[in-house]
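Shown here: the complex without one of its protein chains, the others still in place.
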Amino acid sequence: MSFTVPNFIIPDLVLLILPFLVIGCRLVIKNSKLPWRLACVGLIAVFVMLNFLPLVGGEGNYFISNWRVDDFGILMREVLTLSALLGLLLAKDYFDHGADGKPQMNQIAEFAGTVAFATFGGYIVVSACDLLTFFLGLEMATIPMYILTAWNKKDQMGSEAATKYILMGSVATAFELFGFSYLYGFAGSISFDVIQSAAAAGTSPLLWIAVLFLFCGIGFKLTLFPFYTWAPDVYEGAPSPVTALLAVTSKATAIAFLVVLIYGPLAPVQEQIAPLIALLAGVTLFVGNLGALKQSRLRRFMAYSSIAQAGYIMVALLGPADTAKTAIIYYLFLYTLANYLAFFVFGVIGHRREESFDSLRGLSKQNVSLATALAVAMFSLAGIPPLAGFFGKFHLFFSGASTGHYALVVFAVLNNVLALYYYLQVIKSAWADEPEGELTPLRMTKRQIIVTFLLTAAVILMGVLPHLSNNIFAGFSL
Amino acid sequence: MINDVSISYLIFLMPLLTFVVNGLFLGKRSAKGAAAFAIVCNGIAMVSALLLAVSYFTSGYAPQKAILFELPFLKFAETFAANIGLLVDPLSIMMLVVVTFIAFLVNIYSVGYMRGDRAEGRFFALLSLFSFSMLGLVAATNLFQMFIFWELVGVSSYLLIGFWYHKPSAVSASKQAFILTRFADSFFLLGIVIVSFVVQSFDFEKINALTLSAFQSQTIDLGFMVMTKAEALVLGGVLIFTGGWGKSAMFPMHIWLPNAMEGPTPVSSIIHSATMVVAGVYLVARLFPFFALSGSTMNLIMVVGAFTMVFAAVIACTQKDIKRILAYSTLSQLGYMMFSLGACRMGDVVVTTGWTASTYHIFTHAFFKCSLFLIAGSLIHQVHTNDLDAMGGLRKKMPLTYVCALISILAISGIPPFSGFFSKDEIILTAFQGHHYVVFGLALLTSGLTTFYMFRLFFLAFHGAPRSESVKAGHVHEDFFMTLPIAILAVPALASGFAAKGLFEEFFVPGKLNVPQLVQLAEAHWIPYVAVAIAVVALLIAWVLYASPKAKVERALDDINRGSVYKVIYHKFYFDEMYYAVVRQFVIGGIARAARFIQDYIIEGILAFVVWFVHTLGSLVRRAQSGNLTFYLGTLVVGVLLWRFFGQLPF
Amino acid sequence: MDTLLFNLIWLIPLLTVLVCVPIPGTKAKLIKGIHAFSGTFVLALVGYLTYRVYALSGTPIDDKAAPLFLRFFTDIPWINSLNAHYIVGADGLNMFLLLLTAVIVWGGILVSWEIKGNQKVFFALIQMLATSVYGVFMSMDLVLFFVFYEMEALCMYLMIAGYGSGRKDYGGKKLTLTLAFGSSMILATLFGLYFESGSTSWSLVELSKITLPTSFQMWAFPLMFMGFAVSSSLFPFHFWSPDGHASAPTAVSMLAAGVMMKMGAYGCLRVAMFLMPEAAKVWLPYVVALLIFNVVLGPFIALRHKDLKYITAYSSISHLGLIFLGLAAITPVGLRGASLQMISHGFLTGLFFATIGMIYERTHTRDITEMGGIMRKVPFLGVGFAIAGFAGLGLPGFSGFVAESNIFIGAFAQDSTLTRVVTILAILSITTTAVYILQTANRMLHGNMPAKYETLTDANLREKIVVVVLVLCLLLIGIFPGWIADMLDQSIAPIFAKLAAAQAPVIGG
Partner (left out) sequence: MTLMNCLILSFILFGIGLWGLMRRRHLVGMLISTEIMLNAANMNFISFAYFSAKDATAGSVFSIFVIAVTACEMAVALAIIVSMYRRRKSLDVEQLRDLHD
């Protein structure tokens, strides 16, 4: 039996092999730098290869009928790979140095491997053509996250966070499975195409129960109201780079899940579930914004911020497929950049200090570039032009408004003011507040400087010059 | 006429040039240079004005109106534009001459008066700014231009009153003057807006040619009431008059003028007696045909004028500040001019003699009142006080001044053949001819009062024994630069009356009127005799009280052991205090407090509530984050139920 | 060539920032020099282009830009997924606003020469703010417009919080959040506008050809108008401005009050009223009621304040109220008056804040009760402030008078009861304006001087130049309003034509 490996599958294969190589390398060679470098190079390679894949539009390409690589999939892969890469870059410092000279985290090769597995889980989600693959992908993306959260075995907070995460996660998985089972029962098949045609032919309560449970299950991963409760605790308890990964990779996977579902099997009933989506979006972004108002710890703050962002993303799901997919991918790209930028800055700050608002005081006087990067990240997250975040949000609202959901858009846009308030709190700490007492010196490695600079530049430029981002706009015909 | 255009440009440009050059460059470097430059430029302007006058009156074109030049300023619609130009008619020519002439003399005078002041240059600059603005005002071809320069004279008056800005009294006087006139101007502006909206033009020509009947049928909604456009025009007229009301300091907006005496005396003489304050009269005269359309407007003008005339004269009788006496005298004379215009209408017909009389009085009054102020300034400069208490016996020390003062005072008292007699006589005659007998009586009475208080001033200042150290010590002398203009002014004060009588009677008519005019007028040759008799009696009373050998000057100057009526008058009927109470307590205290209440409590309160509300919601969200895993798991279940019931899924 | 230059207007400030990035912050003089040069260059550029627009008037226009009489029209596809284009164009109105901005930015750079703190960042932020304002006035595409419009929030907060005085964080947040609130309303309605119009373009030129559904206009217009009005501090959304100005550094106050607050009014005219004329006719007569606070009560509040910046802020509020009065007139004269007032008030308030800033630098207080008689020590600044004051109270000869007279005459012509009442009140309240301005000037400049001010020094050359240029601008417009009015008329004509053609829907009918 012989078959050729099509081009579009190569990145997936590379990524699949990558964790084994990395971990294997660690077992074979004692040089501790190599696995991490290998992981980075591998991810970069995957990213570059993905960028070389042509966007074909339409259904995309099938690999053994069950593995579909469409435009959305390719671009989502890029987001996930980018997130993993940035996550590794961010994490490296935590494995190298700690405040007391000892590294904060250990076993970098396994860490990199786990991250790669989680990323591959995301790949599976966007490539799935049936419920089973879909489910497996989601689990593959989630289970490594549990592990990553608990990476620091000696950290009490970390294990508490992981416990909460995994317990709630299992329940959410159960919800999802329940949903899947009803969907299966409704259509009599697990194939997306069959489900879609069944839904187009007619609905039944089974379908709606399935939708309800699916939304509740994924609501957990996407931190929708009221399923977000785990997020602030887990974000705070998990190691910093893991928090960043949670905020980006996990969320991106979840949103990809929803996109695949809503514009795939559930496409015929999108209009009927629109009110649910709108409600989820509105309540979530409002609650996220409210929660973030008076935070004093940075990571918990970022948790609420990302809850609100999830709400914003949901707004886009109201639109037609192409618009919504464009908006979401674009937004995820920018969200990734801005979020990691923030985490890089927090990483530098948190190296010697507590990761809290007070540690940011006097930053603009101590290191104005870092303060600028922070301001850029925050303004971008808040959606202030000309930074990328604004254009992302603009796309999201555009998508939501295109089907006439003006009320939701007005609400979401007004919430932006609320969001701006708390992002300004961060900026205020860095720019306006006088430091209390002597400032501990900040230390930035070359890697951090370069990555921070690149991310800042990207956040500034990606919005204004959208053509830079792999021409995703040309890819979707609008 | 064509050649006159370039000359007429000079009239305006020279003062402007002086202002710019002195204000920006010369003033700070050399006070003497600034003064010289100002005198030369104003001299040129004066000569140009005279040339223009001569050429206008001899060309045979008078008394028609002509627009000598007009520069576009702002266009509101194709035919609705505001231009800046020069309207030439006898009235404006007269004003141009008066203004440039007096400005020239006052500039000379100021060389003496302001000598040694640290801001002499600024003074000359501002004085020229005033001349320029005033000239622009009198040259106005339309309401818009009038308003522009109206405001500019207001601001130059403000700047000059407050010239000594380190003196708090001067500062507050300048502020009061500006705000009060500004208050009147706001109505003026409203009037302009209403009238121009109805007429769709600012031009005097068009406005003066209106008839009310054309606007009877259309209505206009002014918000507070709906009225016909004809009524709106009348209302607009009253509002426009209000501008003049304030500028000419008619009761009850008169209080700023006496207080404005805080400024340097040359300023008082040019701005607050001779020229700027007559702008109100000038405005009414200029728009006379328009005002004459409505009997009630005319009556208002008359009543306001007449009342101010008496009111100010009464106060002037008791004042001791030499400049304040003159200020009240100015008010009183302005009242004459104003009521003379208003008295022109009787029933449905209009007498134009009042118009002639009023403009005539503007002319003569400018000279003698300016002269009086300059004399007062001269005295003040020598004695270093405004107070009559400290003067007396100056006749010997300042003989020339004394003579000039006598001339001017005789002129204002209306003693023939001095200038004031002719014009005032005409005014009183108008009142009589218009059958306004009450006003006629008041005018005669005021004529007596005028003589009385002027001679009171005269006797107290020049006669009797010296009451101040500096006079006794003999430091008093006559300054050349200050005496020269006084002497020059004595000539027109003496002669302008009979010299110009023919000119006024021939050329000064208010233009075409759209109301019936009364041709046959009652002649009353006895009036001048009565008026002069009253004046002589008043003079004698003043002599008896203040200058006769038996007069008890100390007792006359005593203002403490007096009856209550005298005290009330002496305190100007407590008008300043009433203003203070009303403006401070009511306007600022009332409206401003209310406005700040809205701002600080209502707006900010709502804002604070919103912020509090959002924060409270935020703390609710945070309180749910208790760390309790069981609770978290519960939210999952609650969520399912929640979206089951609120998710609007169709099952 | 001119078109290229025109596009450079907003690019140059950004390029200046980029050029300055690699220069270390210790070489502050070099950085300031570069910024001052760039500011001057842009000023010259805008001046030249204004002249070009003036010179070009009457010549044929590119077909695409013809409906709006736009010169230097540029149309480049930008974000394909949104159909957003980069469209800029110039007409009389925005050219003058650009000129105003260029002058104020230039002045702002010069007055902040001695600002404390990180100068490199400060000047970069000023330039970015400048970019944003230039962009707003230039752009003819709604997405582009909004991007620039919202951009200012970013710079504003950083400048106030980082370089301000007093309650800077409070003031900065209040300002930024209120403005963000306003722009969020605009954003929401922009989407509605796009989708309801059924157009596939955000271009003003294209959208102006479409009549939006009335039912949509009826709710969208008030939202959008209010959104814009927030930044022009229309009651009840004016509350940000006093606190914001009070805590902002001089240059920021100048820019905020001078140009940024005009962006809102400009948006009201260019976007809200232009694209939704039917609703404008219905709603504007009611909007006028709000002006009672702005125009009539604003001066009274100023009267009760002692802080110079608060006084000026309320004065701005009242002057900006007049802009809305002019807009609500819906007559050519009123609209022109409103545009003139935007320009005039920009210079005016720039001068106000510039002199206040310079005085504050010397006296270290803005409380007028603590000052007095400083005219003797700082005659130049005193005169500058006094001129600003007189221009502010609408003295003829300065631009304010021209604008106000246009507004009054234009607004009076509007035949609605409420508008008339407010116009009459507005005319009458010129007295109140005089009262607070004179009171302020007198307390501060005149009277007895406290001994501690004996050592004050007058303005230096740099400061003098700024003041003189601003005064000249005020005078120029005030004395020769004809040509600027003509240019404004050209650009207002299409807007008014659309308003005039619109039939106001009958409410409930």
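For clarity, chains are labelled A, B and C in written order, and residue numbers in each chain start from 1.
In this text, a contact is a pair of C-beta atoms (placed from the backbone, for glycine too) under 8 Å apart; a residue touches a chain by one contact, two chains touch by 3 or more.
All values reported here derive from a predicted model rather than from experimental measurement.
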Practice task
Indicate each shown chain that the hidden chain touches within the full complex.
Solution key: A, B
Exercise for the section: Among A:L13, A:V48 or A:A174, single out the residue that touches the unshown chain. Expected result: A:A174
Completion exercise
Per the whole complex, from A:N61, A:N106 or A:S159 the residue touching the absent chain is A:S159
Handout entry: Among A:D93, A:D233, A:D322 or A:E355, residue touching the chain not depicted
Key = A:D233
Exercise for the section: For the chain that's not shown, point to the residue among A:I17, A:I143 or A:V368 touching it. Expected result: A:I143
Fill in the blank from the handout: Of the candidates A:F135, A:Y340 or A:F398, the residue in contact with the absent chain is A:F135
Completion exercise
Where chain A meets the chain that is not shown, the residues are 130-132, 135-136, 139, 143, 146-147, 150, 153-154, 156-157, 159-164, 166-167, 169-171, 173-174, 177-178, 180-182, 184-185, 188-191, 194, 232-234, 236-237, 291, 300
Problem - chain B, residues in touch with the chain not shown (by the definition above) - result: 622-623, 625-630, 633-634, 637
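Just so it is clear, only the chains that are shown with their structure count from here on.
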Handout entry: Approximate Å spacing (C-alpha centroids) for the pair chain B, chain C
Key = 37
Completion exercise
Note: chain B sits from chain A at a C-alpha centroid distance in Å of 76
Handout entry: Distance between the centres, which are taken as Cα means, of chain C and chain A, whole angstrom
Key = 41
Fill in the blank from the handout: Note: chain C residues in touch with at least two other chains are none
Handout entry: Per-residue overlap in chain A, given as positions that touch at least 2 other chains
Key = none
Handout entry: Contact footprint of chain B on chain A as seen in their complex
Key = 163-164, 167-168, 171-172, 175, 203, 205, 208-209, 211-213, 215-216, 219-220, 225-227, 229-230, 232-233, 272-273, 275-276, 279-280, 287, 290-291, 293-294, 418
Fill in the blank from the handout: Listed in rising order, chain B residues that touch chain C in their complex are 72-77, 82, 144, 147-149, 151-152, 155, 158, 162, 165-166, 168, 171-172, 175, 178-179, 182-183, 185-187, 189-190, 193-194, 196-197, 221-224, 588, 591-596, 598-599, 603-604, 606-607
Problem - Residue numbers on chain B that touch chain A, as the complex places them - result: 614-615, 617-622, 624-625, 627, 629, 631-633, 635-636, 638-640, 642-644, 646-651
